[in-house]
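Complex shown without one protein chain; remaining protein chains in place.
Chains: A, B and C, in written order; residue numbering restarts at 1 for each.
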Amino acid sequence: MSQVVLTLRASPAIVVDCSPLTPDRLAGKSAATIAAIELQSGNRRLPAGDLFDITGESGDTLVIRNACNKLDRIGAGMNGGTLEVEGDVGAFLGAGLVSGTIRVSGGAGAFAATGMVAGTLHVRGNVGDFLGAAIAGDKQGMLGGLVVVDGDAGDRVGDHLRRGIILVGGNAGDYCASRMLAGTIAVRGRVGALPGYAMKRGTLLLAGAAELPTTFNDCGTHELMFLRLFARHLAGVDAAAASFAPHGERVRRFVGDRANGGLGEILITV
Amino acid sequence: MANRIGAIVDHMNSTALSRNLLVLQDSGWIVTTFAEVRSRADFVLIVGTETNSRFPRFAERLIDPLDSPFSDGPMQRSVVYLGARPKAPADARVLDCPTNKLGEVFGALRCLVANRPLQAVRVAGLDMEILNGLADEMRKAKYGVVAWAAADLDQPHGELIVQSICGLVSDLNETTRFAGLPLGGNDADVTANQVTLWQTGLPLRTGFGRGVPEYDAYHFGTDRLLAGRNADVLLWISAFDPLRLPPETDVPTIVLGSPAMRFTKAPAVFIPVATPGLHHAGHFFRSDGVMAIRLRKLADSPLPSVAEALTAIEQAL
Amino acid sequence: MLIRLKGGRIYDPANGANGTVRDIYIRDGRIVADPGDSARPDQDYDVSGKVVMAGAIDMHTHIGGGKVNIARALLPEDHRADLLARTELTRACCGHAAPSTLATGYRYAEMGYTACFEPALLPTNARQAHMEMGDVPIVDKGGYALLGNDDLLLSLMREGADQKLINDYVAWTLDVTQCIGIKVVNPGGINAFKFNARKLDLDETSPRYGITPRAILLTLAQAIEDLGVPHPLHVHGCNLGVPGNVDTTLETISGIEGLPMHLTHIQFHSYGTEGDRKFSSGAARIAEAINRNPNISADVGQILFGQTVTASGDNMSQHRNRKFASPNKWVVMDIECDAGCGVVPFRYRDQNFVNALQWAIGLEIFLSVDDPWRIFLTTDHPNGAPFTTYPHLIRLLMDKTFRNEQLARLNPDAAAASTLGSITREYTLNEMAIMTRAGPAKILGLADRGHLGIGAGADITVYTDHEDREAMFRTPDYVFKDGELVAKDGRIVKVTLGATHVVKPAYDRGIEDRLRPFFARYRSTRLENFAIDEEELCECGSSRLTVHQCRHARVA
Partner (left out) sequence: MIINGVTIDETFAEAFGMRATRLIITAANLRWANHAANAATGFATSVIGCGAEAGIERELSPDETPDGRPGVSVLLFAVSGKELAKQVERRVGQCVLTSPTSAVFSGCDGEEKIALGKNLRYFGDGYQISKLFGSRRYWRVPVMDGEFICEETTGVVKAVGGGNFLVLAASQMQALLACEAAVEAMRKLPGVVMPFPGGVVRSGSKVGSKYKALSASTNDAFCPTLRGIGNSELSPETGAVLEIVIDGITEADIRQAMRVGMQAVCAIGAAGGIQRITAGNYGGKLGKYHFHLREILA
């Protein structure tokens, strides 16, 4: 399988918008053509060739090596193919991802998977705040697809989440699932303060006890069969975060946020 | 000038300001202005701890006077303070609760107002019965007001508290009239936001690096830009208040400021400027974002205004 | 400098030119007589075969002031999707539903518009409105001050103040807010909403004051008449958007007792309750009433499909409309014992029965009012649609085939419920020049605008006569503002500042003694800080103040 490999030479001074560099957008382009693509960095535009060594042959896989947290918008709007990143990345990883798979060996900044429509995003390290959340003004965050984070996630995971699945293998920060509209978030580690704040609908699945807002009501402990469907759906996902099923279908169900009449659920495995 | 050089525009207070702005952008709100509060409000809930010290004339001008064009005798006005040991008059009704629990308190009030049963018996240390009484009072108010200063809700994601306040206000308007009153306007923060909005279509934290306006409420905050070293120059403007010094940073800093500024670390460039409303005319938006006040020139100054200084810089570019 | 536009076909209804071929001469920003063969033009534009009209005038467009800025704040997602890049001449900004002031000026000028009137200028918020309008480049501006829900006027009426006193208050308001007309929005209703009323019919008495909307309208219309303000009272009536409000509107027309009155965005006030869905067109009855009552004029407030935002002083109606907010976010404000405001984003959908019928109702009104001098082309920007849709709307009015094609795409029940398909009228270029130039200038009392006669300001738009009227009106060949070429082929070539148009009826300054105590006690600003003078207006970006004559100034 042919692939293009972009190796970052040195960390840029100001964040660089890497959204033009996706496998679908680079399809059929020569190394010279790719090198000439201009990338926005602050108020300047830099040719990709100034930042990256470009090798390989255009195919449906793009590899970015030696990446760092100054590379923003990696895989943003990508539609098809596989994007492998070795290293850390900056903000807006996989924003608006339409289809395809993005894998990052390191961590990612804020607003990863915002506006993501479908596809798979897998981050081995930690991610910043607002994973799968909406940017200011948007009423809906992530719209679909699967996000897996092996490490920790920051605050406001899935704020305004509209659809899709977010799995966090480590801990999640404060206000996890805030203002969530639908979809499913599962956190294997701990969550910070006030999970589910202003939640409307959707499911937040937690492996352990959490300090819930007082505006969630306890609906008791139940065996919920849909969790089996969930586990089976995740059967092929290669991540600890995906193995929620062994915790079983027996959960304590809290419903809220009643403050805004929400019927979201926080399920805590027992 | 930002348009010309591709800079990002932010305000020193915009972390606080954005607590309101993010709510406006997400759900909107029902709000009112000073004269309505003074003349109409029969119930006022003041949220936060520092309202009276931040806005010393707030109570004196708006809360204390009980004459109203709409009542034939003195008005009845209930005033309740809510927050972490709020600085309130000695005889005031005070509900003490930590700032980080305010969102839950408003959440519980929303449940009570809408008759949605809650299991909790205490919220943020407040008995549900007290909150129930408060909710009842709010429902019975003819024109209720909740006032808050975003600067007081100083914690990460403070906008979620503001959103709860606004949600409660909106619920109450199903049956009676109620309004929020956001307090702010210091250091021309509201003014800067208004002008940025109307000229570009987007609020503060808008950048021009791409040749088009680009708004990023999160990454374009000054602190974050400096911490991530994603800016190579900081231009700090503070013509009103000599105490508002630029943040300590090793990013080269240019200051357009009051000549009274005293720096611990000298900026790369310091251009003393005149004070609006003292040395030259200008405009200033009051807290509610409706009333713009004309600032008049009262005295001469040899110093340039900020606008003159910026124009000169731009022409020299 | 002498400029000649050579050989154009002139559509200048105010001066009786209907496609007449002649040259136009411009000197020092004004249209001048043919200087004779000896004069050599410094600039010569060959516009032979092209259509030449005065610059267009939008007499009702929300381009500045608090509610527009709230709309901007509310919709970053809408603005992000319509970005205008920086050029050598123009600045980076955003357009669409609530465009920035800069984008507003650029885009109006590019479409051949040279004057815009902000119809809802809250006296309390006048300073902001003028600051914003000052930042709308190129085009001239003016505003209508809102009265009729302010506690001051209602108090005066309740006390039985005589008309003379009220006239002074109205004239004072025009003076200190630097406006050209008076508008009333949901008379008494916005005020009643503050007392928790949710509707106020024409003959319902308001809480606290016990005054009816009918009385407020009559009082203000009489004031306008007595003061000789050219623009009739600009009325946004009761029950906006409520099915059945056609009856209220007809009552409003007869209730004004022959005084001049301009009914704004009348489309939103022309709804019946017939049919299965209890929503029907009242357009025919409205058009008939306008045709029969020469004291009445109207602008339409056409809706066009897509995302927009509704911004209105009518917070009573807007609070009701919050349920239709799309996206679901909205702002309602009570303002300073003066007025209110409500901002609700809206997406009009062509497959939605009500929206589709609203579209048809607007067009039915346009096409059923006989006198183009009394009906005006507006979308009530941005309430019915952004002003950038005007060329499309013009094509709908001038091209029956195109109109019927569009009609066929709508919700079929709505199309069936409308008579639009049977209307064969097509507006002519001359009628379009009346509706968008000569008519607005006449009804606003702008003596030197909206026409191409000798002495007129040289606001001129030159179009290529194109069968596709949308293409024609979207991209004029040349746009001149005060004699300067500001846009060419739909691109800005020069950025200028526009003037502010006002009227200054005479009044007794003694009124201030009456108002001062109310300001001091109940308002949060002193009377002295309320007034805006010419110097301040120019600081805000206006090129100059243009004072228009009142018909007959009654000296105090």
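One rule holds for everything that comes next: contacts are C-beta pairs under 8 Å (C-beta built on N, C-alpha and C of every residue); 3 or more make two chains touch, one makes a residue touch a chain.
The structure presented is a predicted model; accordingly, all values stated were derived computationally and were not measured.
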Exercise for review: Going by the touch rule at the top, give the shown chains the omitted chain contacts.
Suggested key: A
Revision key, fill the gap. Full-complex touch with the removed chain, picking from A:Ala27, A:Val98, A:Ala182 or A:Ala207, is A:Ala182
Practice item. Just name the one of A:Ala209, A:Leu229 or A:Val270 that touches the chain not displayed here. Key: A:Leu229
Practice item. By the contact definition given up top, give the residues of chain A that touch the hidden chain. Key: 144, 163-165, 182-184, 201, 203, 222-226, 228-230, 232-233, 263, 265
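Heads up, the rule we're going with is that only the chains that are shown with their structure count from here on.
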Exercise for review: May I ask which two chains are joined by the most contacting C-beta pairs?
Suggested key: B-C
Review point. Where the CA atoms of chain B average out and where those of chain C average out, how many Å apart are those spots?
Key: 33
**Study point:** Approximate Å spacing (C-alpha centroids) for the pair chain A, chain C
**Key:** 47
Check your understanding: chain C: which residues touch two or more other chains?
Key -> 75-76, 80, 328-329
Practice item. Going through chain B residue by residue, note those that touch at least 2 other chains and give them in order. Key: 21, 25-26, 208, 215
Exercise for review: Spell out the part of chain C that touches chain B in their complex, as residue ranges.
Suggested key: 64, 66, 68-70, 72-76, 79-80, 83-86, 91-95, 98-103, 122, 124-125, 127-128, 131-132, 135, 151, 155, 193-196, 208, 319, 325, 328-338, 343, 518, 521-525, 529, 532, 536, 539-540
Review point. For the complex, which residues does chain A have touching chain C?
Key: 136-139
Practice item. Name, in rising order, each residue of chain C that touches chain A in their complex. Key: 75-77, 80, 327-329
